[in-house]
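Here is the structure we will look at, set down as structure tokens.
Note that this complex is displayed minus one protein chain, with the remaining chains in position.
We call the chains A, B and C, going by the order they appear; numbering starts again at 1 in every chain.
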Amino acid sequence: MNIGFIGLGNMGGPMALNLAKAGHRLHVFDLSQLAVAQLVEAGARSLDSPAAVARAGVEVIISMLPAAQHVKSVYLGEDGLLANVPKGVLLIDSSTIDPHSAREVAAAASKQGNPMLDAPVSGGTGGAAAGTLTFMVGGAAADFDRAHPVLSAMGRNIVHCGDSGNGQVAKVANNMLLGISMIGVAEAMSLGVSLGMDAKTLAGILNTSSGRCWSSEINNPYPGVLENAPASRGYSGGFGSDLMLKDLGLATEAAKQIRQPVILGALAQQLYQSFSLQGHGGLDFSAIIKLYQKDL
Amino acid sequence: MNIGFIGLGNMGGPMALNLAKAGHRLHVFDLSQLAVAQLVEAGARSLDSPAAVARAGVEVIISMLPAAQHVKSVYLGEDGLLANVPKGVLLIDSSTIDPHSAREVAAAASKQGNPMLDAPVSGGTGGAAAGTLTFMVGGAAADFDRAHPVLSAMGRNIVHCGDSGNGQVAKVANNMLLGISMIGVAEAMSLGVSLGMDAKTLAGILNTSSGRCWSSEINNPYPGVLENAPASRGYSGGFGSDLMLKDLGLATEAAKQIRQPVILGALAQQLYQSFSLQGHGGLDFSAIIKLYQKDL
Amino acid sequence: MNIGFIGLGNMGGPMALNLAKAGHRLHVFDLSQLAVAQLVEAGARSLDSPAAVARAGVEVIISMLPAAQHVKSVYLGEDGLLANVPKGVLLIDSSTIDPHSAREVAAAASKQGNPMLDAPVSGGTGGAAAGTLTFMVGGAAADFDRAHPVLSAMGRNIVHCGDSGNGQVAKVANNMLLGISMIGVAEAMSLGVSLGMDAKTLAGILNTSSGRCWSSEINNPYPGVLENAPASRGYSGGFGSDLMLKDLGLATEAAKQIRQPVILGALAQQLYQSFSLQGHGGLDFSAIIKLYQKDL
Partner (left out) sequence: MNIGFIGLGNMGGPMALNLAKAGHRLHVFDLSQLAVAQLVEAGARSLDSPAAVARAGVEVIISMLPAAQHVKSVYLGEDGLLANVPKGVLLIDSSTIDPHSAREVAAAASKQGNPMLDAPVSGGTGGAAAGTLTFMVGGAAADFDRAHPVLSAMGRNIVHCGDSGNGQVAKVANNMLLGISMIGVAEAMSLGVSLGMDAKTLAGILNTSSGRCWSSEINNPYPGVLENAPASRGYSGGFGSDLMLKDLGLATEAAKQIRQPVILGALAQQLYQSFSLQGHGGLDFSAIIKLYQKDL
């Protein structure tokens, strides 16, 4: 299949590579020549603008961009995708942005005859490279079906979340809960250890009790509990604290727009902001436990 | 085995019944004649004070009381257990109290030659009746081994948490995390549904993603997501909000004593306090979602 | 002086009337015919668009609009003020918006030769009618001097806060602190009264101690403490809870953009959002004490 791909960064690059490996013919654009070169080496065709990608005769265009402003610019800009793409081409935006903006762009696309899906991912750069991402997809069922084989080349778990924007809704809701849970685990582990318990014993109990969650089982923030978790290697790698901060910001912003309280969510955002102020934004988000244990 | 049992309330009653069913000879005390009568019917011997239980020739005494003040009074009071019990009798307190008090009472018992374990439970009245409780046990390993067959008649999961007091530590750490997670799930579900997602679809995504936790999987607070959860029957039954409030109070108090911050834990306590002020303290603790969705 | 005025709502209407009373010749625009009619009765000239106001031969144009999107549209829109106003005309925006947007619009104005000031107010509709508003003004000192006599016809306290945008900065910082203080007073009064103190006695002590603040002295949230405060008339009138919510949203949004934690500010926003969800957004912002005392 001829597929356009815009945005070849830490996530987009390996995703596009997986599409190429799967045998698709890629037509790519990125501002970084280095990023483009890697794809060209894998057989992709380099184009010099989103508009050129739109006019390259592709069936599907996938974008992976840093924030809503870039998505709006690439899709809605004067010489952007919508101004150049033929009717019927399927548009898939995998950027993580607020649901409101996602719906706005999708509505504009739909108005001129292009089906559009929001399809943010979870799984990080590791999942992007391994092709094991989860895609949370919002849009019409028929378009989801059409996108499924393409997304399957990049991910393992492709979930239809409902109408347009709902992929982003699922992503921000999940990641807000993740941020809250991680801080909750950090507090529970700190409290228990400070009160005299062995960290591994405590984690074992939480994981077989009602406190268990992904953050206690898979990414426990206490060093030494899980050998392969970021906590056991100085909090390097993993999902960065500043990325969690960004997602919490999307969640509280989306909540504000619909007048929905998210009390712990807002506090979690502030705690990650404080943590970032202390200079730790680049560490895995489990490092938030440093707010609670000065020796970690 | 001859076993003393003090405190035959909603939890202690069914726990003692399971011991009786397992063939043990029980010597019981409770202020409520009604509670005692049920046990007598099951073959137990009724005694008129903790002191009488202490002198009844038992090998083990188990207590299940509402709060630290009752535990201190029953064990340390002028005519209490310690003033009357022969050396060597094993004492097991299954009340949920603060770790500091648990250690204080155990130290007093140890000083006069009685091994003591703190062994708070999780699993609620359902688990007490079914004999499927989890026991989190603090104390010496040899005493834990001695208690194991007795506790096994009342629970399915008997966990040694380390030294004296650590059973209580595990309990408060777990339940603080549980309270935080539940509010986090309530916020994530409310946000997602308010932004347009179907509740069941959203829960399904959380449960297969990094937001998953006991509160999203087993006791999801959104009505209709889980047929058998309290949320689907008006939040009746389950683990009451006021009990969660009590446990959050134990956690923040224990944290204060050791100067350990628990930021989300303290906020969770306040939110359950606010919820209780609105008159909802008797509902299952998943009902906290009512703070976020006025129509639930 | 010939003065243009755009936005004649609850605040803008009485502000413009005070300018008319002071002898200025007004050229006004508002979408509401009723609002315009009141000003015409007072001698103002009605125009049918911001563009018409821009071309009306005025020396100064003042705008008073609900939110940043309206300000951007009126100033930067295709047929907006900047596209039509002659060089040198002084532009004053008294809307309360985020500092970033204020600076963006002022920079665009400056680029084409129009000095611009951000000049949000405090004092509410009462201050607008009485001409006793406080103006917090951001922009060049010379422009501030030029604006001073005009603003003095509408307010009593005209403060220069520094460069462009700083009027908005002062406003959001002050109102965030105000929201936090009000909730703090609500909690302190609720705690003291629930613990057995007389409300007036407690307020008297706070007001002569280190807890004193505008919210305890001038707008005490406990009914009966201050005869003329909203709390003593069912929380009607005053500064609405939903307006406080809006300002807290501006504060946390501005903080997010510069990566500045505002922990209590974010929690105050969430509490006002919860209060609004309960249907109380129209009450004076001191009514937030209802979250703490179910009988108030």
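Convention: contacts are C-beta pairs under 8 Å (C-beta built on N, C-alpha and C of every residue); 3 or more make two chains touch, one makes a residue touch a chain.
Given the structure is predicted, the values throughout are model-derived calculations rather than measurements.
Colleague: What are the shown chains in contact with the chain that isn't displayed?
Modeller: Touch partners of the hidden chain, whole complex considered, are A, B, C.
Colleague: Tell me which of C:60, C:189, C:231 or C:287 is the one touching the absent chain.
Modeller: Of the candidates C:60, C:189, C:231 or C:287, C:189 is in touch with the missing chain.
Colleague: Of the listed residues C:94, C:175 or C:273, which contacts the missing chain in the full complex?
Modeller: Among C:94, C:175 or C:273, only C:175 touches the chain that is not shown.
Colleague: Among B:66, B:80, B:237 or B:261, exactly one should touch the missing chain; which is it?
Modeller: B:261
Colleague: Looking at C:9, C:66, C:80 or C:211, which residue reaches the missing chain?
Modeller: Once the missing chain is taken into account, the touching residue is C:211.
Colleague: What does the interface between chain C and the hidden chain look like in terms of residue numbers?
Modeller: Looking at chain C, the ones touching the missing chain are residues 99, 122, 134, 136, 157, 159, 161-163, 165-166, 169-170, 172-178, 180-181, 183-185, 187-192, 194-198, 201-202, 204-206, 208-216, 218-219, 251, 254-255, 258, 260-265, 267-268, 271, 291-292.
Colleague: In the whole complex, what residues of chain B lie against the chain that is missing from view?
Modeller: Its contact residues with the unshown chain are 249, 252-253, 255-256, 259-263, 266-267, 269-271, 273-274, 276-277.
Colleague: For chain A, which residues reach the chain that was dropped from this view?
Modeller: 267, 274, 277-279, 291-292, 294
We take it that only the chains that are shown with their structure count from here on.
Colleague: Distance from the CA centroid of chain A to that of chain C, rounded to the nearest Å?
Modeller: For chain A versus chain C, the centre distance works out to 38 Å.
Colleague: Taking each chain's centre as the mean position of its Cα atoms, how many Å separate chain B from chain C?
Modeller: 52
Colleague: Please list all residues of chain A that touch 2 or more other chains.
Modeller: 255, 260-263, 267, 271
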